[in-house]
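In what follows, a single structure is set out as structure tokens and then discussed.
Left out: one protein chain. Kept in place: all the others.
Here is subunit A:
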Amino acid sequence: MAPAPSSTSSAVTLNINGEQHQLTVDHRTTLLDALRERLDLTGTKKGCDHGQCGACTVLVDGRRAVSCLNLAVAAEGREITTIEGMAEGGQLHPVQQAFLDLDGYQCGYCTPGQICSAIAVIEEHAAGWPSAATDDVRPEAGPPALTPDEIRERMSGNLCRCGAYVSIVQAVTRAAEDHEAAAREDDRAETVKGAAA
């Protein structure tokens, strides 16, 4: 039962995976604890609670964020996507499928954070964002190729103590290729549609 709002708690509505959740939270409650302890969305993991490991990574308005460093009361009005929201109608997200097929994990505890991060990495790269591994960051240089070095750099906010980095990079590479192929397919479909019109 949710306690009534007080000087140390507030009623909030959180938009998580497209669903509205109303709850009263202690002002100290992090988004991570709200997900895990209040909403039974335990796919988001607590590895350090200090923003150092990336296990709690979720998407906030489409961008990756460590939910342990966000307060639940500050998450109102944001569109939050957790690992539970990545599969559609029982169909795994291509990044999830790649992690599964290529064994991009071992114990699985960092995995939801890795997958949320990887989904955002592919979007960030497609949007032309450079990373510390990018040689030429001038806008006219265009987006860098998503090489293993680029993926390693962009995925380094997510620790994996089992040391599954090699297969994580393979999984992100495959998912990114699928993503690009799908984008090309969309472009082609648009062109065909345009031509038909």
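In this section, a contact is a pair of C-beta atoms (placed from the backbone, for glycine too) under 8 Å apart; a residue touches a chain by one contact, two chains touch by 3 or more; residues count from 1.
Basically, contacts and distances are computed from a predicted model.
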Choices "Heme lyase CcmF/NrfE family subunit", "Sorbitol/mannitol transport system permease protein", "5'-Nucleotidase C-terminal domain-containing protein" or "Xanthine dehydrogenase family protein molybdopterin-binding subunit" - which one is the UniProt name of the chain not shown: "Xanthine dehydrogenase family protein molybdopterin-binding subunit"
Which residue of A:Asn70, A:Thr134 or A:Asn158 touches the chain not shown here: A:Asn158
Residue touching the undisplayed chain, where the options are A:Leu31, A:Cys53, A:Ala75 or A:Ala176: A:Cys53
Residues in subunit A touching the chain absent from view: 26, 28-29, 33, 36-37, 40-50, 52-53, 55, 82-84, 86-87, 92, 96-97, 99-101, 103, 105-112, 115, 133, 151-153, 155-156, 158-169
